[in-house]
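A single protein chain has been omitted from the complex, and every remaining protein chain is retained in its original position.
Right, chain A next:
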Amino acid sequence: MKGADILLKGLLDQGVRVLFGYPGAATLPIYDRMDDYPIRHILVRHEQAAAHMADGYARASGEVGVCLATSGPGATNLVTGIATAYLDSSPIVAITGQVERRFIGTDAFQEVDIVGITIPITKHNQHILTAAEITPALKTAFLLAKSGRPGPVLLDIPKDVMLEEAEYDPDVDVTLEGYNPIIAGHGGQIKKAATLLASAKNPVIVAGGGVIRSGATDQLIELAELLGAPVMTTLMGKSAVPQSFKYHLGMIGMHGAKVAVDTLKSADVIFAVGARFGDRAVLSYEKFTDLAKFIQIDIDPAEIEKTVKVDIPIVGDAKNVLTELIKRLKEDGSVTERKKKKPVRNLETYDSDNGMSIPAIVEILSEMGGDFIVATDVGRHQIWAAKYYNSPGLDRGGFITSGGLGTMGFGFPASMGAKMARPEKKVVLITGDGSFMMNIQELATSSHYNIPVVVIIMNDHHLGMIRQVQDIFYDGKYMECEFPPNVEFVDVARGMGLDGVKVTDIKDVRGAIEKGLESDSTFVIDCIIESQENIPYQSYDN
């Protein structure tokens, strides 16, 4: 069997049914064999979008998303998407073509050392040198991508290896000696955590993306109820707990909810579950560290105490550790006798002035209360969406955003990937005019394959977040943050076989979204924003 067949058969055996890719000379042997396998290929219009689509697919389904690019520029175009997945622990496998083995190292046409380039942004990567290596490499890649702390894995395959003959052995054993993710938490540490939580006066729980990855929502809710502890999330943990949960206080961090940050300030124990204490979430490491005693659960030992001194570190899978912890707390009994505080429920809402503002539009979307997946791009709209999008229908993993890398252009392709993964769900993208423009070409892909997404563009003709930062930290000197109003997004959509509507009055927003949700294809709502309202910053100062 040829290397290309081994690869495609291997992908099929891993459960892969869709590939996001773009062909090139170095990957043509794969494309040549593709129609013999029941794998759907989505021909993107830019490889970066293929990586984001695979990422969106992975986030929405919990399965591994796969993208495929040719050597050289095709491979480097994946880099931003791979880095995005890396920072947010999203399981993707990227396959890149490489020049023939005899040309490697000669600066041949479209040769690039993509393995070298992606070492710092992959969980692992591998240059495959023979067709016989493909199966073990592929099995290893999938195992690594989805187990432990998930993340991207890249496999680089020279063109002639795709044509080389080898045996296909699906049962080939891959034992990874140096890889043993710790799933169960240490009993002694869990016991210490239980004791500390039981004696805490004001414990709070901070839920991060790890809760979603491990499927620990039920355990988190049970623990919060047991302790009577408020739950707040990081940006990545936004849909870790239902928005309607009585102890849920919203998001912490630089642009978080005031009530969440105030509650953190009065806590005596901060219990982080699957949250890595990223700089945007903790505002200031010095002040944050002084707040309380810390307990941290993370599946990645390197995340424990990376930034903040932790009193009780627990390495393990959130769901396992929480289950054990709850058991112990119940057995102990002291926590159930403690007087629990009433849940504080003043989730932030926007004081609407009826004008066309981003938060007002996000509130309208929330009120519509649909059971849909919401994705965002990066910028002011992202933060407003994270703060105010508060639909009871927002289920676990139903909020998809580029948290760690903050990748503009992520939202639209990721939405399409999410729609491919969960076709039964409506997918709504909240984006900005700057972000949407960064992968606008994918309207053609959406139109080609009919992958419907409701695109809400918060069009303020600005790089809104940059404008805000210049406003506050650069004395209002606005440099290169304004776009002339020279793009008619609805016309662009129409030019790519889709439809949309431009909205200039807040009264028309709901109708436009309803129309988008009813549409069978991607529908672009170009909301012309009037206000340049700044998002408030939070601080630990009193």
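Basically, a contact is a pair of C-beta atoms (placed from the backbone, for glycine too) under 8 Å apart; a residue touches a chain by one contact, two chains touch by 3 or more; residues count from 1.
Just so it is clear, contacts and distances are computed from a predicted model.
**Student:** When one chain of this assembly is omitted, its UniProt record names it as which of these: "Multiple sugar transport system permease protein", "Electron transfer flavoprotein subunit alpha", "Sulfur oxidation protein SoxY" or "Acetolactate synthase small subunit"?
**Tutor:** Its UniProt record gives the name "Acetolactate synthase small subunit".
**Student:** Of A:Gly62, A:Pro301 or A:Pro343, which residue touches the hidden chain?
**Tutor:** A:Pro301
**Student:** Given that one chain is not shown, which residue among A:Gly15, A:Pro38 or A:Pro120 touches it?
**Tutor:** Of all options in A:Gly15, A:Pro38 or A:Pro120, contact with the hidden chain holds for A:Pro120.
**Student:** Identify the residue among A:Tyr179, A:Tyr474 or A:Tyr537 that touches the chain left out of the display.
**Tutor:** Going through A:Tyr179, A:Tyr474 or A:Tyr537 one by one, A:Tyr179 is the residue touching the chain not shown.
**Student:** Which parts of chain A face the unshown chain closely enough to count as touching?
**Tutor:** Against the left-out chain, chain A lists 115-116, 119-120, 123-124, 127, 140, 144, 176-179, 300-302, 305-306.
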